[in-house]
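Complex shown without one protein chain; remaining protein chains in place.
Up next is chain A:
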Amino acid sequence: MPAPIRLRELIRTIRTARTQAEEREMIQKECAAIRSSFREEDNTYRCRNVAKLLYMHMLGYPAHFGQLECLKLIASQKFTDKRIGYLGAMLLLDERQDVHLLMTNCIKNDLNHSTQYVQGLALCTLGCMGSSEMCRDLAGEVEKLLKTSNSYLRKKAALCAVHVIRKVPELMEMFLPATKNLLNEKNHGVLHTSVVLLTEMCERSPDMLAHFRKLVPQLVRILKNLIMSGYSPEHDVSGISDPFLQVRILRLLRILGRNDDDSSEAMNDILAQVATNTETSKNVGNAILYETVLTIMDIKSESGLRVLAINILGRFLLNNDKNIRYVALTSLLKTVQTDHNAVQRHRSTIVDCLKDLDVSIKRRAMELSFALVNGNNVRGMMKELLYFLDSCEPEFKADCASGIFLAAEKYAPSKRWHIDTIMRVLTTAGSYVRDDAVPNLIQLITNSVEMHAYTVQRLYKAILGDYSQQPLVQVASWCIGEYGDLLVSGQCEEEEPIQVTEDEVLDILESVLISNMSASVTRGYALTAIMKLSTRFTCTVNRIKKVVSIYGSSIDVELQQRAVEYNALFKKYDHMRPALLERMPVMEKVTTNGPAEIVQTNGETETAVLETKPPPSGLQPANQANDLLDLLGGSDITPVIPTAPTSKPATAGGELLDLLGDLNLTGSPVSAPAPQIAQPPFLLDGLTTQPLFNDIAAGIPSITAYNKNGLKIDFTFERSNTNPSVTVITIQASNSTELEMTDFVFQAAVPKTFQLQLLSPSSSVIPAFNSGTITQVIKVLNPQKQQLRMRIKLTYNHKGSAMQDLAEVNNFPPQSWQ
């Protein structure tokens, strides 16, 4: 058999391949040759073959059949073999491979080899990718080498120890004695790796941290020597002596000085020295300054030093180098909470960074800007941020919009300014505004009672030209529905009132309804708004009635349901209509998500407080509406209109109705939660346990569908007299064991003649000892009135293991389907 071709030869050949297919062919041919060579157990060329295999692995081809060969190479006596063998091990034999552990013995032997370069190979391999078991087995050897006087090995042993500690933190203690005089070394390699080792130990263990605090003076001395010593060619980088070591020492000092006055004081001078004397013309100097600043800000430094640090950051901000600016913004973001006033001084530079071309810089500048907004600068800052919102990349718009809303809410100097700002955001970035912003804004507008006329006028004008931005249109529709009367009566005080007729208002709302650009949710808003105007407008009630009745046969189930209900309001419940469609009362100030909770004065002495004037008493809802609110629970912001009984007769083939509004094919398991029809907070949310029909067929007995291993699932039923094809099942899952069940997922499948819709469950955790339940609603459409049968699948985690069960439910009471 001819000698296998050389590595460089192979590389050259493969590079001549003109297509991927040609390359693949060459590789396959060579792999076959290599495989047969491996089978022949050829010692001479094993090294060459594995090297070629590693090259092909880098190109993306599989190389696992070379794993054992790497082991053989490692075990060989030849250094060339070992070198390639260990390289192969690092590339192919990570801890996820079965044969990984077979390396342990070889590595152990090589750690004790007579040649330091072999020992080095073993240390390197162990330190880069040794598994926990391997680390446990070999930690003793590493510890021994940590105490050797050979600096070549000592530095590698130190980093190996770092890896061992990362993999098996319990072993940290055993390296403690060896660290005793690590810092006495003159060799920079050993010093550097020792500092890394000490850092790792201090970060992981508060005891170690306390123990090593005594090293602060020594570290300070080493750092001082580095700075003061003259030119040392071996470690010099652009005039600075061993910047790598300097930075690591600064980082260790940071950890040691944190929360400790004495240590912080001991390092004050050296930090000031580094901060003032380091050359800033090259990147390397700035790297050291950067680390110094981070250290100063994190320890208990005196205020003079902190000001020095922030000023360095300020200078960084003005640097031409983008990297420096980036780093400055990152650091400022970290310190803005603690040194707010100092950072405020650099506000204008930060705001300028909003216009930078680099995406990461822009993002940080944006975050920092929001952190710096306060009552004093809110007008100016908002102008800049709104301009930024206009021109920034789409990936920022959502965050920026949310940030502006938050800041505006906290620091708005006036209600009008607040509304204007919101309008501006909705019109410039309307499609990026988060979904939760819409109800928040609606609440805000409701509570700004004296601004209603102004708000509705501005919103009307905004969507007149363009009604494609959904959040804007939603808010506008809602407002027009609520305050349409103010709009047509031209009551605006804040600006020139516009002349609008009732028909014009209805025109725009109908356009929204018809438009292809409108989302289903938006259409819902528009329809409800039109309905509400029936009590606020005087001349166009017939038009409204017509619109409402048209949508009673809409394909969109949501719209259809609303329209049908509103129609019923007109026909059968006209006496209730005015009360039901009354003006919204002022809502309780619900805190917005998250940060609003944190009290942040952002550098001012008085906090700007948004005043909510008490609502004029004339707007208080009548008693009936009040009762409605009470009946349906107070947590909802909006009063819920109860669904009128569905008077729509079940048409032939009730499937046309697609009552369950879902794409699920029968017979296939439906995974919970099924895609829910997006329901804005107006109509009843399927998650509540409210009865869905007003004329419930009474007295359907509930059943226990499943009861095993402590998990019990009960079914309760509801059916409507007027629409008997639909059965609504509410499942309740309870857990009688002593440990909770988590990640609970309920799935159900029904025979072909049925249709199934699963709504979202109340949670995925069933607490133990029957102390709580998960509820979930299932809607079943059974137009052929067949006997109800169901197969259910339950998956959950219990007592640390994953559980799964399939069951059939056959004991449905006849009243639930007949």
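Brief remarks on what is shown
Heads up, the rule we're going with is that contacts are C-beta pairs under 8 Å (C-beta built on N, C-alpha and C of every residue); 3 or more make two chains touch, one makes a residue touch a chain; residues count from 1.
The definition used in the following text is that contacts and distances are computed from a predicted model.
Only one chain is not pictured, and the protein name UniProt records for it, out of "AP complex subunit sigma", "Guanine nucleotide binding protein (G protein), beta 5b", "Cell division cycle associated 4" or "Immediate early response gene 5 protein-like", is "AP complex subunit sigma". Remark: the omitted chain is touched by one listed residue; of A:290, A:551, A:744 or A:796 this is A:290. Which of A:42, A:95 or A:494 touches the hidden chain is settled by the complete complex: it is A:95. Touch with the chain omitted from the figure is made, among A:21, A:357 or A:555, by A:357.
The omitted chain makes contact with just one of the residues A:34, A:159 or A:172: A:159. What chain A contributes to its contact with the hidden chain is residues 6-8, 11-12, 15, 44, 47-48, 51, 54-55, 58-60, 78-80, 83-84, 87, 90, 94-96, 115, 117, 120, 123-124, 127-129, 152, 155-156, 159-160, 162-163, 166, 188-189, 192-193, 196, 234-235, 237, 242-245, 247, 251, 283-284, 286-287, 290-291, 322-327, 357-361, 363.
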